[in-house]
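Removed from the display is one protein chain of the complex; every other protein chain stays in position.
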Amino acid sequence: MIAAGCDVGSLTTKVAITKDGAIISHHIVETGFKPDLAAKNAMDGALSKANLSIDDVGYCVSTGDGGKNVSFAGKYVSQLPCLSKGSYFFIPSVRTVVDVGGNATRAISVGKEGRVLSYRLNDKCAAGGGRFFDVLAEALELKLDDLGLLSQQSKSPLEIASQCTVFAESEVISLLNDGKDVVDIIAGVNQSIASRIASLVRNVGVKEDVVMTGGVAKNIGVIKSLEGWLGVGIKTVPADPQIVGAVGASLLAEKELQES
Amino acid sequence: MIVAGCDVGSLTAEAVIMSDGEILSSEIIGVRPKPEQSAKDVMDKALQKAHLALEDIDYCVSTGYGRERIPFARDNISEISCHGKGAHWLIPSVRTVIDVGGQDCKVIRVDANGKLQNFIMNDKCAAGTGRFLEVMAKTLEIRLDEIGPLSLLARNPVVITNMCSIYAQTEVAASIAQGADQHDLAAGITRAMAERVNSLVVRVGVEEDVVITGGVAKNTGVVKSLEVMLRVSTKKFNVDPQIVGALGGALFAKEKFLRK
Amino acid sequence: MELMEKLVEPAKTLSNPYVEGWREKGGKVIGYSGTYTPEEIIYAAGILPYRIGGREATKVTIADMYFGQVICNFVKCVLENAADGRFDFLDGAIITYECDHMRRIFDAWRRAAKDGNARLPAFFQYYGLPHSRSEHATKLLMAETQRLIKEMEKHFGVEVTEEGLRNAIKVYNKTRQLLRKLYELREKDEVPVTGTEALGIVITSTVMPKDEYNKQLEKLLDELGKRKGITGRPRLMIVGSVNDDIELVKLMEDLGAVVVADSLCYGARCFWNLVEENGDPLQAIVTRYWEHIPCPRMYGEYSRRYSFVRDIARSGKVDGVILENIRFCDLHGMDNTLYGRDLEAEGIPTLRLERQYGPLADSGRLRTRVQAFLERIGG
Partner (left out) sequence: MKEEAAQASFPRALSTMLGMLSGTQATDKEVRGMMKALPAMSAMMETFMLEPCIREVGLPFLEIQSSYLQNLSNAHKEGKKIAFENFNFPPAILYAMDVVPLSPEVISSFLSIGVPKGIFRFLDYTTGIGIPETMCTAQKGGVGVILSGLIEKPDMVLNMASGSCDTNSKMFDFISEYLHIPFCNIDAPPYWDEGGEMMRYYQQEYRKLVAFLEEQTGNKLDEDKLRQCCKEAKKQDEYVAEIYDLRRAVPNPVPAIFNFMMFGTRFMSSGTPQATKVMETMYEVVKERYKKGEGVLPREKARAGFVYLGHFTMGGEFWRWLEHNGISLIMEGLAILGHQHYTIDTSTVDTMLDSLAGQAHNMIMTKQIRGPLDYPGQWFEDIATLAKDLNLDCAIYLGTMGCKNTWGGIKVLMQMIEEELGIPTLIIHSDTWDDRVTPWPTIRDQIEEFVNTVVVQ
């Protein structure tokens, strides 16, 4: 029984293909401005990796901001169940999922078999979302993935006080102008983001194991300071943290197949 | 007597050199990592053009957010006063100056002598600043200066509701996904931009004549929709609207030089 | 001036040597939230009244758990300080219903404690206030204050006597008179004290034992009498939201201004009015707090607030008034709109400064606006 999950996010689109509860392939592409096209490309990528054709896929569930009009999906499911199912698949002991996407940050409290018990969404303002890091990386002319490791070099992280993503950028620029150390700036940003995320996780209740998903989960700096804020260890999945939602969607698709 | 003004903003730096009430030369460059560097580079270019050396300058006033860090400036004056001063010198009938910079938007009221009377500046978030247009241009994958012309060909402009630049970007991306026409998007963006600027303008009130300075003054689309909203037609400069701040600096430099 | 330092330094932190000394002697401390809490009744109970503030907080992680995005950052910082244990020295706290932001600390702090995110002082009270003056309002307030006293007596096993109240009134009126003297010095053409110092001195008055404070302030005032004053700088007045961060005033003075007057609740509004020393002391105290130069939380009182601002502006010979309000502070935001209209009409230039409270965020932006304002009122 082969199923697929397609997660169309505001920045990247991911497809995961599973067979009888095991991942056989996945693929990630930039979403760009044609979600349906991105979905198709991601699917084709995943299929070719698994030497399959679309007809082999029994059922596909789509999810994510742009997931509502994916032509080849049997149905759309919101990110919450997909993320919790996916995290549960990788780490059955999960009780709390923290997902930091492009614009939205979600803290999910997970129950039996990866069911969603309750959840919290970030306050209305882009600051604190993953987008913050794009802006930052751009301002510092660095690769997104370097932010985490670099921040670990910092001895004295700086305070980033601005509450607007764009202003935060100008704050970063003026800090640079003041000759401040880049790693301290990055560490400062990681901390301020982590502290925003921490409020959200605390709101939903910090129950271990806490699993972090989404692109920002690659940022060791954020994870470390989030662990600091929450006083618990944070696990990441033994795979690209971006595909968790897609994997969850695919597992839900398998469920659909069983039930049909 | 030779005086100079040097305006170091968040995106560009400008220098203007004057003698006996005449502009000898002016220059615009994109900012360097450090304001000192930007100032030096742009001033050197301006001096070159005027066949002068830094020693020939009797007095230099710096402005812009880097104003406090310009070694060769004898004095610094806020860009708010400078834009008022410069605009009034170019067009004496000016009473209201709208300056839309990289991350700031200022509305400046001056009296018949070009003296600053009142002003307002965006303080909370970056909606209504050049940054907004930048983000949008990137989203549309076009050059900043293309937005204006494109917008003029729109049939039914897309409505952009969200105030936050970052969220507005997602909104625009969504309508691109729904296959919205590029002209209509551009028009939607310029209108949204104008609305944001307008919400500042109304707070200090408009008195004619009105001018727009800064890079956005070159954006025909924004200017047009702003004119509609304010129910006035704005006056145009016979020089690049981006040098107005530096020009104001030079004019202040002259006054200060004469005073001592 | 090391005397000056003694009275300014405590304003930069939450706890301070005086509080610590008081506690080492086994003294109790009760925190209170603002200028409507009658300090005298706490003092009369032999307990140190301590005004809780937001300084020192550099993030609002816990506060964001309990408050929405549109809540005043000062209030968030207060809660964050509680969460970070910076108020652990408090034996009690009284949350006075000054505004919708501050009053919700009473809900949020208790909740944070329940969730193990903050320590709740063993004595934790809500002090409810009406919003407009009337006979029955004063009655209600009298009853509410008596309730508060009873709770305090019960919890701390103390007694608030009429004598104690009379003495408290004397001590507090003394402080108020001394601070009035300080503010008179600021009106001189040669200003012997900067606005930054003055704010520090006022803040300190809210966080140290008054008897000791009065002694020191008296000495300082003598010294200031001899100090060479500042001249030739634009004279500013600050009006608006709560501010216990002397950096904000320093930022203005670093740009070449001197701040010589204010209508702030860490400022003139907290000490201007005296308590009537004759008659029933409790009644006198309640009346003073209820009738003092009103915070914008009082409705139908604009003319009283405005005439105070205008008179202070005139006697301070100010060149301009800065109307600041912390973002989301509608009470001051709305008054500032009217002040702007009315002061400008009287030829007094004003600057609206809506700002984010806390470690001065984008101070560059603040500096630009203040500098431009100074350019407007200057040459």
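Note that the chains take the letters A, B and C in the order they are written out, and that residue 1 is the start of every chain.
Criterion: contacts are C-beta pairs under 8 Å (C-beta built on N, C-alpha and C of every residue); 3 or more make two chains touch, one makes a residue touch a chain.
Small disclaimer: the values here were computed from a predicted structure and weren't measured.
Listed by label, the shown chains that the missing chain touches in the whole complex are A, B, C. Looking at C:I41, C:I71 or C:I94, the residue that reaches the missing chain in the full complex is C:I71. From the set B:T63, B:T129, B:N198 or B:N219, the residue in touch with the chain omitted from the display is B:N198, counting the whole complex. Within the whole complex, the absent chain has one touching residue among A:L37, A:V116 or A:I220, and that is A:V116. The chain not shown here touches chain C at positions 65-72, 75, 97, 99-101, 103-104, 106-108, 111, 126, 128-132, 134, 136-137, 140, 143-144, 296-297, 299-300, 302, 325, 327-328, 330-331, 333-334, 337-338, 340-341, 352, 354. For chain B, the residues touching the chain absent from view are 161-163, 171, 195, 198-199, 202-203, 205.
Interface with the hidden chain, as seen from chain A, comprises residues 78, 80-81, 115-121, 123-124, 203.
What we mean here is this: only the chains that are shown with their structure count from here on.
More C-beta pairs touch across one of B-C and A-B than the other; that pair is A-B.
Taking the mean of the C-alpha atoms as each chain's centre, chain A and chain B sit 38 Å apart. Contact with two or more other chains is made by residues 356, 364-365 of chain C. Multi-chain contact residues of chain A (touching two or more other chains): 125, 167, 170, 174.
Chain B makes touch with chain C in their complex at residues 65, 77-81, 104, 115-121, 123-124. Residues 58-65, 68-69, 115, 117, 356, 358-362, 364-365 of chain C are the ones touching chain A in the complex. If you check the complex, the residues on chain A that touch chain C are 123-125, 159, 161-163, 167, 170-171, 174, 191-192, 195-196, 198-199, 202-203, 229.
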